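Note that this complex is displayed minus one protein chain, with the remaining chains in position.
Letters A, B and C mark the chains in the order given here, with residues in each chain numbered from 1 onward.
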Amino acid sequence: MTVLDTELRPPEPSRGIVFWRRYRRNRAALLGLFIFAVVVLMALTAGFVDPGDPLRRAGDPLTAPFVDMATPLGTDQLGRDILSGLFYGARISLLVGVVATLVAIAIGVIIGALAGYFGGWVDDVLMRVTEAFQTIPNFVLLLTLVAILGSKIEWITLAIGIVSWTAPARMVRAEFMSLRNREFVDAARNLGVSNTSLIFREILPNALPPIIVYASVIMALSILLESALAFLGLGDPNYASWGNMIGQGRAVLRTAWYCAAIPGIAIVLTVLSFSLLGEGLNDALNPRQKQ
Amino acid sequence: MKLALPPILIYSLRRLAQAIPVIILIMVGTFLLLKLAPGDTVDALVGDMGGADAQFIERLRVEYGLDQPVWVQLWRYMEKLATFDLGWSFVYEQPVATVLMDRLGTTLLLMATSLSIAFTVGVALGAIAARRAYSLTDNVISTLGLIFYATPSFFLSLMMMLLFSVKLGWLPVGGIKTIAGFYTGWDHVWDVALHLIMPTAALSLIYLSFYLRLMRSSVLQVADLDFVRTARAKGAGETRLMFHHIMRNALLPVVTLFGLQFSTVLGGSVVVETIFTLPGLGQLAYQSVIQRDMNTLMGIIFLCSIIVVVVNFLTDLLYARLDSRIELA
Amino acid sequence: MKKRLSRLGLAFVGAAALGAPIATNAQEVKTGGTAIIHMISEQRTLNPALRASTGVYNISGKIVEPLIDKSYDGYEPVLATDWSSSEDGLAITVNLREGVKWHDGEDFTCEDVSFTAMNMWKELLNYSSALQSNLESVDCPDPHTAVFNYSKPMPLELFVAAMPDLGHPMPKHLYEGTDILKNELNTAPIGTGPFKFVEYERGQYVMAVKNEDYWREGYPYLDRIVWRFIKDKSAAAAALEAGEVHESGFIGVSMADVERLSEDDRFDVGTKGYENNVAHSTVEFNHRNPILADLKVRQAIYHGLDIDYAIDTIMRGFAKPGRGPVPSAGGANYTDDVKTYDYDPELAKEMLDEAGYPVKDDGFRFKLRHRPAPWGEYTQLWAEYFAQAMKEIDIDVEILTNDAPGFLNGVYRDHDFDTANGWHQFRSDPAVSTMVWLRSGQPNGTPWTNQFGWQSDEMDQMIDDAASELDPDKRAEMYHEIQKKAMEELPVIFAIEHPFISVTSKKLKNHHNTPRWNSSSWYDLWLDE
Partner (left out) sequence: MIEQSPILEIRDLKIALPEGSDRPFALDGLNLTVKPGEIVCMVGESGSGKSLSAGAIMRLLPEPHVHVAGGSINFLGEDILAKTDREMKQIRGNRISMIFQEPMTALNPQKTVGWQIDEVLKLHMEGNRAARRKHAIEMLNRVHIPDPESAYNAYPHQISGGQRQRVMIAMALSLSPKLVIADEPTTALDVTTQLQILKLIRELQQEDGAGVLFITHDFGVVAEIADHVIVLRQGEVVEQGAADQVLNHPQHPYTQALIASVPDLAPPPPKPVSTLPVVLKGTGLKKTFAAKGGLLSGKRKAVIAVKDLSFELHQGETLGVVGESGSGKTTVSRLVTRLLEADAGAVDVDGKDLLACSPSELRGMRKHIQMVFQDPMASLNPRKRVVDLIAQGPIVHGEDPEKARARARELLELVELSPAAANRFPHEFSGGQRQRIGIARALAMEPKVIVADEPVSALDVSVQAQVLKLLADLRDRMNLSLLFVTHDLRVAAQLCDCIIVMQKGEIVEAGVTAEVFADPKHPYTRNLLSSIPGRHWTPPVRNTDAA
């Protein structure tokens, strides 16, 4: 034997670097990241680009894009600046996307973790509840929740989170079921680690990668759901949101296409970026599926 | 198996026994949830009428039993439901069962066509993309899939309507048939098909993209499995590999998704049915929510639960058919 | 802005010229064909004696006829031939048309009127049950004479004005002994009208065919009418353009499309035919809020609203500023000699300062929780404009969006709002419509009534007096006074008066030739195809 097994390999680069290396191999994912960065930047700089209220009257109603440089992307029916709406809308869309996703993931993780970890009747009960939620068409449930709670953006976001948790719950449950009998969990249990620690310290971090990837899907769907609500006139009119802009813009679609089309394209691109981001994350976090 | 019943029947009964608590949970939950909403169906009706005087409103409430405590209302409803009586719709002034049956056909037609198109086309494109992974074909298909996925269905619907109905005049704007057309036989079928093209497209594209992406990764995964290597070592060609070895195994996760998505599609059809004025359950559900038409909404949810249970049962059977590892007997 | 505003006038003139039957004589009438009419909402019941709503009349008005209809020349006898009142106003005698048959072949008689009046109009019909609450009996001295007996005087003018909407007799022989509310005929009506009900596909359409035995000889011209339910306004516009629909009434397409289609020479676009169906876009105050109980604040808010701008952008010029509870279409009862509030944000700010509401550190004077009615595009836009305009005078507005029951409940039952907006329809006579906005003592939970916590004994007295005044001139005078007072005290802002707008294919002829055309029987409508 020439090589001793106890010799260490050269240290590997940090997780972050490895992650980034894997991520950047996917060129589409880089594009996704770029668009996402642009959207985030828009959300952050909204206050600099237009310090005023994006809902105020900024010019003559229905000014076409590139006509008046005070409102470069034109104005809507009430003379609101579309560019400013686009920037402030990025905030709302991201907020809805991120918070609703967090809500959905949080509920999903708790339910899925308990069901998957304990199994037995806990699993049975929790899965029946999950099935019940899954059986009700989620958009109908969303409409019902919005009918109950009203169209405040906070409630809408919460409601979107509430209708989106079943898929992550099932994923977390499946992950937990496969991880709970892994040897490292047994090893930790054998050290005397408590159930709570096993669930949250040992298993959860290992169950997260597919959930993180799926989060990008929820985020995308949340934005689509918010816009569909707004389309049906159930958006929160106190904020400039892309969904609201489309919802109102469609009334003037035939005469002032830009009112709906510009935020529409913004939604398509944002959702697209989430989706590409998700694929990149998948490549980076679950490297088994290699190119 | 000691009982002399055929296994499929026993399995069905077992599934039914599992489904009943879920359905009861759903029904009670929905009932109480809807009761939390401000206002009731009388408010909605009066709003629709353009107003009414106070006695009239009071009388309606008593008539509809809305003056009773919630628990009494719930108990009465569940009692009736236990005999499969879905009650009376105060908004439609018809038995809920009639209201639902009127709509069910359209919805099933729309959902069935959308899902089957999404499924077949998605699976086919996904398989093609996976077999030509990372080529131009794959990139085109994957990009299309992403765009389908990212475009809100209402946006797509409006754009299609603008193009195909208004500008080109090829397709009707909405509805399920030409109303004063009085078509019969194949003309009628053709007429309905024409009306369904755009709604089907609008509804199916996002699911198509789901299936496409899932199928693509599933095929890529299965193609890496050992038995595919075995088949290749046997001298099987790529086509044979695809159809005899990869396809069936790769379809399994897609079939699972299919079962899970059925109720989501019903939700998605709310918007599409609204835009294309298709008299389906999705639109009915939305209307029932904003009209607080408890009985109708409960009926829809009930019907939907049953459909979902049946569809899941069928996908399980299909799954068992596809996956010989699952014993049928 | 001024240019747009003039459109309203033009539209009326143009439509009037076009609508008068004589003017179309130049063209020969064609018979046959199917008219397809867009309906934005679906009432689901088609019995006008159970539900008073334009959505019902729009369809069933062709199948079931009222005793009296309204024309541009006044009231037009339909199933009634003439009517008179006793001196004391306690009995109204109506002579009925002879030789009229129900669609199932039975004769139409006073028994039908009596049955319907006592069992439906008085008991079950919204709005009508208040109107007919003093109705004691309907006697039938002979098959074609009906005598309405009241316990308190009923002004004949009010009775007649109510009849076009609230005076549809239904066949006694098909309703007697049944549960009226669950009678199948409520969704498949049998009437005396020029069209017979054929089928009702829920969510899709209602179809009616020509009544060959119609009492007006030689009518109707059309073979068939189909009402299509299209909820989405953009889809409706597309259907109009694709020729799949001939008419869309009650602003069934978005205002932008109204404007666009008005420039399309395939369509007649106008407000004619809705003189009986004018509505007000409102701003409603919750006077329980001490800030809003202050008249100065309400006046300041009115000064802060640029009504002309709102008419121009939201209503595309198809409207005019409101002048109180009676619209300009209200005939003799209307006056424009009232206090007005011009757009003047600076003045508004001054008034708010004076009222003791200076701008605070957060940049606002106070905050209003505003509930907009969810009646579609323009109530929504009007709410957003309201919020926009209030911010200009440093009032913060939070809009609370709800669906219809949520809104009605929030405003009219729970009173959980500061301001609200919606629109309310004027039904030819102030006594049966807008007065409920001002009269106190309305039971809690009754929508579109004074649930604002505003109470004025003087106003209540004026309203009661006007309602029972039998002399039309005096009555009109009283309503002028009410309007003046309402504009001074501003319990509600009747901000914009807008008639409804219809988009009609030019293939339809004789359309919009009565002041409640969409609700009328269309016996003379024809299609040039």
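Going forward, a contact is a pair of C-beta atoms (placed from the backbone, for glycine too) under 8 Å apart; a residue touches a chain by one contact, two chains touch by 3 or more.
It should be emphasised that the depicted structure is a prediction, and the values quoted were computed from it without experimental measurement.
Asker: Using the whole complex, pick out the displayed chains that touch the missing one.
Answerer: A, B
Asker: Decide which residue listed in B:144, B:194, B:260 or B:322 touches the omitted chain of the complex.
Answerer: Going through B:144, B:194, B:260 or B:322 one by one, B:322 is the residue touching the chain not shown.
Asker: Please output the residues of chain A touching the missing chain, sorted low to high.
Answerer: Residues of chain A in contact with the hidden chain: 1-2, 4-6, 8-9, 11-12, 15, 182-184, 186-194, 197, 202, 205-206.
Asker: With the missing chain put back, which residues of chain B would touch it? List them for me.
Answerer: Against the missing chain, chain B presents residues 1, 7-8, 10-11, 14, 225-227, 229-237, 240, 244-245, 248-249, 316, 320, 322-329.
Here is the rule we use: only the chains that are shown with their structure count from here on.
Asker: Go ahead and name the chain pair joined by the largest number of contacting C-beta pairs.
Answerer: B-C
Asker: Where the centre of all protein Cα atoms falls, which chain's Cα centre is nearest to that point?
Answerer: The most central chain, going by mean C-alpha position, is B.
Asker: Between chain A and chain C, what is the separation of their C-alpha centroids in Å?
Answerer: That pair's centroid distance is 46 Å.
Asker: Can you give the whole-Å distance between the Cα centres of chain B and chain C?
Answerer: Chain centroid spacing, chain B to chain C, equals 39 Å.
Asker: Touching two or more other chains, which residues of chain A qualify?
Answerer: Only 147, 250, 253-254 qualify.
Asker: Going by the touch rule set out above, which residues of chain B reach two or more other chains?
Answerer: Chain B, residues with two or more chain partners: 37-38, 158, 162, 274, 289-290.
Asker: Which positions of chain B touch chain C when the two form their complex?
Answerer: 37-41, 43-44, 46-58, 63, 88, 91-94, 99, 102-103, 158, 161-162, 165-166, 169, 172-176, 179-180, 274-280, 283-284, 289-292
Asker: For chain B, which residues are in contact with chain A within the complex?
Answerer: Listed in rising order, the residues are 21-23, 25-26, 29-30, 33-34, 36-38, 134, 146-147, 149-155, 158, 162, 217, 220-221, 260, 263-268, 270-271, 274, 282, 285-286, 289-290, 297, 300-301, 304-305, 308-309.
Asker: Quick one: which bits of chain C touch chain A in the complex? Just the residue numbers, please.
Answerer: Residues of chain C touching chain A: 233-234, 237, 254-257, 259-260, 313-314, 372, 374, 376-377, 380-381, 383-385, 387-388, 391-392, 398-403, 406.
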